[in-house]
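Removed from the display is one protein chain of the complex; every other protein chain stays in position.
Up next, chain A:
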Amino acid sequence: MNVGTNVSDDCVTEFNNLKLGKQYRYVIYKLDKDNNEIVVDHKGARDSTYAEFVSHLQNESRYAVYDYHAQTDDVPPRQVEKLVFIFWSPDTNQPVKQKMAYAAGKEALKKKLNGLSKEIQANEPSEVEETEIKKIVLN
């Protein structure tokens, strides 16, 4: 359900830079301090590691798009590349209002990002481990 959260133009621009321009490996989004608009939080260089990406997912909710590359177990292995949308909503001491603002704002952001293949809702570190993403991408 789209509750009308604003999405800054930057969000779409950087998404396209990732998707079409292949400039980044990931883009992380957050709500601005009034919980009113979704803005870009971090952009990861094309050669950044998955660990680097996860290091940005701490005690506050975030949205992210990750351009994940995986190899299947076939012989010869197939290359799979998918854009994964990650909704990071940790059950930490975040105020309920903020957690909810993120939950409610998700649709507004997803609507603006065309070409997302998979989505993950992660509430604790184990759910956003690389093995999890790989599993989803290869499925």
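One rule holds in what follows: a contact is a pair of C-beta atoms (placed from the backbone, for glycine too) under 8 Å apart; a residue touches a chain by one contact, two chains touch by 3 or more; residues count from 1.
Note that contacts and distances are computed from a predicted model.
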Listed names "Glycosylphosphatidylinositol anchor attachment 1", "Actin", "NADH-ubiquinone oxidoreductase chain 4L" or "Interleukin-10 receptor subunit alpha", matching UniProt entry of the absent chain: "Actin"
Full-complex contact with the absent chain, from A:12, A:39 or A:103: A:103
Residue in contact with the excluded chain [from A:1, A:20, A:51 or A:75]: A:1
Absent-chain interface as seen on chain A, which is shown: 1-6, 34-36, 61, 87, 89, 91, 94, 96-97, 99-108, 110, 121, 123
